[in-house]
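Left out: one protein chain. Kept in place: all the others.
Labels for the chains are A, B and C, by order of writing; each one numbers its residues from 1.
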Amino acid sequence: MMRIGMLTSGGDCQALNAAMRGVVKCISHSGEQVEFYGFLNGYKGLIYSNFRMLTSEDFSGILTRGGTILGSSRTPFKTIREPDENGLDKVEAMKQNYYKLQLDVLVVLGGNGSQKTANLLSEEGLHIVSLPKTIDNDLWGTDMNFGFQSAVDVATNAIDNIHTTADSHGRVFIVEVMGHRVGWLTLNAGMASGADIILIPEIPYDIDKVVEAIEAREKRGSRFTIMAVAEGAISKKDAKLSKKEYEEKLAKSPYSSVSYAIADKILKKTGREVRVTVPGHMQRGGAPDPYDRVFASRLGAEAGKLILKREYGFMVAYKNREIVKVPLSEVAGKLKYVSPDATIIKEAKMLGISFGD
Amino acid sequence: MMRIGMLTSGGDCQALNAAMRGVVKCISHSGEQVEFYGFLNGYKGLIYSNFRMLTSEDFSGILTRGGTILGSSRTPFKTIREPDENGLDKVEAMKQNYYKLQLDVLVVLGGNGSQKTANLLSEEGLHIVSLPKTIDNDLWGTDMNFGFQSAVDVATNAIDNIHTTADSHGRVFIVEVMGHRVGWLTLNAGMASGADIILIPEIPYDIDKVVEAIEAREKRGSRFTIMAVAEGAISKKDAKLSKKEYEEKLAKSPYSSVSYAIADKILKKTGREVRVTVPGHMQRGGAPDPYDRVFASRLGAEAGKLILKREYGFMVAYKNREIVKVPLSEVAGKLKYVSPDATIIKEAKMLGISFGD
Amino acid sequence: MMRIGMLTSGGDCQALNAAMRGVVKCISHSGEQVEFYGFLNGYKGLIYSNFRMLTSEDFSGILTRGGTILGSSRTPFKTIREPDENGLDKVEAMKQNYYKLQLDVLVVLGGNGSQKTANLLSEEGLHIVSLPKTIDNDLWGTDMNFGFQSAVDVATNAIDNIHTTADSHGRVFIVEVMGHRVGWLTLNAGMASGADIILIPEIPYDIDKVVEAIEAREKRGSRFTIMAVAEGAISKKDAKLSKKEYEEKLAKSPYSSVSYAIADKILKKTGREVRVTVPGHMQRGGAPDPYDRVFASRLGAEAGKLILKREYGFMVAYKNREIVKVPLSEVAGKLKYVSPDATIIKEAKMLGISFGD
Partner (left out) sequence: MMRIGMLTSGGDCQALNAAMRGVVKCISHSGEQVEFYGFLNGYKGLIYSNFRMLTSEDFSGILTRGGTILGSSRTPFKTIREPDENGLDKVEAMKQNYYKLQLDVLVVLGGNGSQKTANLLSEEGLHIVSLPKTIDNDLWGTDMNFGFQSAVDVATNAIDNIHTTADSHGRVFIVEVMGHRVGWLTLNAGMASGADIILIPEIPYDIDKVVEAIEAREKRGSRFTIMAVAEGAISKKDAKLSKKEYEEKLAKSPYSSVSYAIADKILKKTGREVRVTVPGHMQRGGAPDPYDRVFASRLGAEAGKLILKREYGFMVAYKNREIVKVPLSEVAGKLKYVSPDATIIKEAKMLGISFGD
């Protein structure tokens, strides 16, 4: 009898259920005797031993459903070594609960921070297999992860809707796309929806270049400009500040996000009123798209295969069109950024898109 | 030879193209000789004689397309009698351009303000036929108008996406739905998406009742609460202020919209962090849904029929499941509010929805 | 303690879950003590006492879900008085099971045939409240029913997709829309998607008129023609046959549906190859659209209100924009057809749509 624990951790993301279904279907069809323990609300469930037994019923019909049947929460890696408000040693608690339930392996579905905690638990001796979940596509060690393409769909759809209005009314519109540190989501949604200007954290912008791009469009006869702006877009000037200085500057900012600050700068420089739309958490929710459903199912199946082979300490990943295993220690703590010299950036520029640089 | 002018005025709205196509198809199929003049960007096009001749080519393939091929703009009724920045008498200019082009009729697609201007022009002697366009569904004299159902779809979809995240993460979420003065859109999107609390301008809320509803849900075991809040939601206390006092209060508010103010109140009263999503202009854009396409086409056809019969001074409207004509003078300047005693409000309450009242 | 039975009967349809949720939410929020018994797979569940107790858990999250959590089946009214294969008297069995469970009322969600059985049970003395479910919109006594608008969406989307191909490749395309006896679905989906020719059972067509319409389009420069054809479309010649003669003719037909027969006639008369698409059961499935979710929820709430008032023997219905109760005896056995003289047909013709008549 195998005992398999499972948890979903971090921000919401499409296809979490599809991936878990993949793991469970694969192991169930192998004929292996198995019990599944679902920890509720991320690592918290493991820390406080809050779980429920899962049956195949739980996984029926969830392939297409957004969210996670286990619930999730953010449990910052930064403070994982600190005791909780009652003095509980969280890492120790997780280990104890793992051993108490006599688990053979813990399956973790999570993004960057969650992978770091997964690696820590692996180093502490627990058997871990993890799956790469993030709408940001910023996980190191994998070309793709589930959630990303569905988030691109939502953000693209938001910009599409704005497009018809922009086209009818003229004006500059900003759609703020999720992504504090990396720009994959903004870049792809911007390209998919024909945005004219795309601002991402990795390519600091010069507001004068942005204004130039808007005015060049008008000279060519366009009535409107659509900007896809990442939450973490940053000006060239601000990019020169230290991380601490910039955080202090942001904290003092009267704007609820960078998009509003950029809108205000454009207004002041050109007199143009800029409309800002913030789809926000919409980008994390809703049903996974067919791409993510297939992809998450495949990752889940391969994670199941690793478990059946008792290969632990790995994240399943997608490299050069194959699903492979990557040691958790190689993944943890690294981010995959958009390179300003990436081919896709060059292609976007060939298409006439301005990055304000 | 008939000469027909056409313009789309006011905020963007789905199915404007479908409605215009309806008018043109109907008249073209009648066999009547006709020329169509499209004024660009709303009443501005009529004021400054900015127009282009329209052919049947222009109307091919636009049934399903959002926005308006004529462009639109807001031309406030309040200032329509005031001269423009060059001293031009706008009403006089519209009349002159109408007569100069020897128009037989001007077709106006617009919302509340645009209908007022349409009525003014009608009173000035121009031949007017208008169509009811608004995502707010607040036009007097018609049970329904095009744009509304498509906007309900977009707002519902936004709340649906938030729902999966709320379900997985627990927490209170606010989705701010368009509607400064009337709550039809928020009400319908909220009911369609299973929102737990709906706040609309017509039913001032008591923040303590809102908190009560959130806490009652938690006592019943729910991990989350979804609130659909209209842009114009107002507290009972604020509802007692004069319009001027309230506007001054809003102007001084540090919050970018009422939703953020409500979120903050909930935080202060209960310690619960509330996430706010603002789909904003997304609600006005994108393709019209099948309901609106059929409905706008039918309204367009009936407007065409009125024109062929030379019946002017009317808005086409939907009353008791028939498309009828309503004198512009009856429509202009009135709004159709949600009555707090409306059957649909009672039904929403029977379904367990709280209005915070 | 109230005991409420519930069943869903007949062909699949969107918003069945939303309607049941409405009933349950309304009654649960009333404070009344209540038990819900869900009969599985339509009347069969009542006949063979196949049911399960339903809790509020069962109704959580189903507002947006297609299908029915109770399952459904077709139990033809025609044979309801006949014993089953084991000699069981079906009507008697239903009555006995109703009384055995000490039900106070049975809630039936169904279409035309199911309403007839509901009426029969009501006449037999059972307490019945029914809800109007059908994608065909053919139920007598109600202006609208849930499922219809969602089915319009699916059929419209099918024609939309064909439209882009038709536009690129030229050619005549038929999309066969559900509806053996009534044409509401075909009419609305055809109008919503800009179909050029619409054939419905209520307006028998003349194939020469259909060909004329195709050729007239080509003379005007169109490369393609889109036809929305109801499953039950019928030629003028066939419409003169007796029902029995026509059924025999259909039974002998080599075509899998009337669309293929029409395609073949067009080919033979004009040499034009016609492509046929049959979305079929897709039109009954998928998530209900926002319109249907609001509408089904409201109907459910009003059904709940009737039950709380112990008013039995009614179908809840939508008349002149209010939800009302209609005696089952008035509804049973009647169909609501599209009148060839209906205003909407005239409007469709004004828009240049041919009905082949």
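Just so we're on the same page, a contact is a pair of C-beta atoms (placed from the backbone, for glycine too) under 8 Å apart; a residue touches a chain by one contact, two chains touch by 3 or more.
As the structure is a computational prediction, the values presented were derived from the model and not from experiment.
Asker: For the full complex, can you list every visible chain touched by the one that's not shown?
Answerer: Computed over the complete complex, the missing chain touches A, C.
Asker: Can you work out which residue in A:L88, A:A239, A:L267 or A:I344 touches the chain that's missing from view?
Answerer: Answer from the full complex: A:I344 touches the omitted chain.
Asker: Tell me which residue among C:G5, C:G22, C:G45 or C:G67 touches the hidden chain in the full complex.
Answerer: C:G67
Asker: Looking at the whole complex, which of C:S56, C:T79 or C:S168 touches the chain that is not displayed?
Answerer: C:S168
Asker: Considering the complete complex, identify which of A:D104, A:D143, A:E218 or A:D238 is in touch with the unshown chain.
Answerer: If we include the chain that is not displayed, A:D143 is the one touching it.
Asker: If the missing chain were put back, which residues of subunit C would it touch?
Answerer: Residues 8, 12, 16, 41, 65-68, 71-73, 154, 157-158, 160-165, 167-170, 173, 223, 256, 260, 275-287 of subunit C touch the chain that is not shown.
Asker: On subunit A, where is the contact patch with the chain that was removed from view?
Answerer: 22, 25-26, 28-30, 61, 63-64, 143, 149, 152-153, 156-157, 160, 167, 188-189, 191-194, 289-291, 293-294, 297-298, 300-302, 304-305, 320-323, 343-344, 347, 350-352
In this section, only the chains that are shown with their structure count from here on.
Asker: If you average the CA atoms of subunit A and of subunit C, how many Å lie between those two points?
Answerer: 42
Asker: With chain centres defined as C-alpha means, what is the inter-centre distance between subunit A and subunit B in Å?
Answerer: 35
Asker: Rounded to a whole Å, what is the gap between the Cα centroids of subunit B and subunit C?
Answerer: Once rounded, the distance between the two centres reads 31 Å.
Asker: Could you list which residues of subunit C touch at least two other chains?
Answerer: none
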